[in-house]
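A single protein chain has been removed from this complex, and every other one stays in its place.
Coming up: chain A.
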Amino acid sequence: MTDKNPADSNLAEQLSTTEKVALSLRKRHRKEKRFQWAGLMAVGLGFLLVVILISDIVLKARPAFHQHWVKLEVEFRQDWLGVTSSDLAELKKANYRSVLRRSLYGMFPDVKGRRDKRSLFKMISTNAEFTIKQYLLDTPTKLGKTAEVWVRFDDDIDSYLKDDYTPGEAGPRVSKQQAQWLQQFLNKEIVDKRWNSEFFTSGDSREPELAGVRGALTGTLLTMLVTLLLSFPLGVAAAIYLEEFAPKNRWTDIIEVNINNLAAVPSIIFGLLGLAVIINIFGLPRSAPLVGGIVLTLMTLPTIIIASRASIKAVPPSIREAALGLGASKMQTAFGHVLPMAMPGILTGTIIGMAQALGETAPLLMIGMVAFIVDVPAGVTDAATVLPVQIYLWADSPERAFLAKTSAAILVLLSFLLIMNSVAAILRKKFEKN
């Protein structure tokens, strides 16, 4: 280049490289700051939304964990019960409804009309007659005597008590009359708010004060167990075969494309498949965790295979060479070296797949797991439902108390997920340490 007159040269040329860099540096720093702020905002917003969601659920779920009970003076009169002796077989068949009714009316002698009596009796849970039955069966000596027995309130009364209510004034689904009777109960100090352990120990019910998540929780546990036991070994075996053993040709390409497609299939299709093939052709029982597990396995399998393959691919080839160079067979190399190193990634993929399966409702609707099931399933072939379906069912119920139950069931589902993820995280740590 020829020499230039300094006066002619423009500003940029007068600046030294350092100055130019310094100029651009300020711009770059500003950009970086802006990006950091944007990132922080994104994380903060996400966190805020999660906090709002969780706290809303917790607030709504709180009433479900308590239940109001009332202490009744129950007269176990033989003529009311319709029994002649304290024979256990006879006591089991006795008329406890009548005893409950008359004892209750006895506490309110001024209630006369048939309608009034009915609305008074409605304040007590329908389950109360079983509560006093159980009481008498446990203590048969009380036959013919009066005993104080704690029984549940009906869910409408329970909800009323959990709300901000004006004493003696009517509330939703509680008449003014009922409210006043309730006030009498309260004045006598025979109403108690207790921890609702039944929520965790009983199955579903049409009566909100009796409904629990045990059935759905057990169903979920069994279904997840079936899913894990089927999808993990199948998925990992498929991934190892495809990565380590299968020849690379057109067939394996087709298989790979299809696995990827399978991961994108809407889950309800798997439910239809389960209904058409597993139930109708193979004749497995309807509504069973076994069938649910198989259907969810189909759904989870592609996720696990894809994650496992990626994880196996990421194992440095030098480890394979080291093992092969020592004379390890392909199988020994794959299972002794590649698999342990790929395990953390495989576990991550598995937990993602399992978490997906845990929250899945659609495919289970098709195979009958949406049915109203009261009993807690004892095995994988018993009729069962799962937590997300239970949440859906409760959310769909008109009773107000089910609102709290729905939120409580969501909390149970989230806790289940949390425990599942923690176990996976612990396992992953263990594998990473090696």
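The working rule: contacts are C-beta pairs under 8 Å (C-beta built on N, C-alpha and C of every residue); 3 or more make two chains touch, one makes a residue touch a chain; residues count from 1.
Everything that follows uses one rule, which is that contacts and distances are computed from a predicted model.
Per the UniProt record, the absent chain's protein name among "Phosphate ABC transporter ATP-binding protein", "Phenylacetate-CoA oxygenase subunit PaaC", "SPW_0924 family protein" or "Cytochrome c" is "Phosphate ABC transporter ATP-binding protein".
Note on the undisplayed chain: of the listed residues A:A22, A:V257 or A:A322, the one touching it is A:A322.
Residues touching the missing chain, restricted to chain A, are 247-248, 316, 318-329, 332, 336-337, 340-341, 434 (touch as defined at the top).
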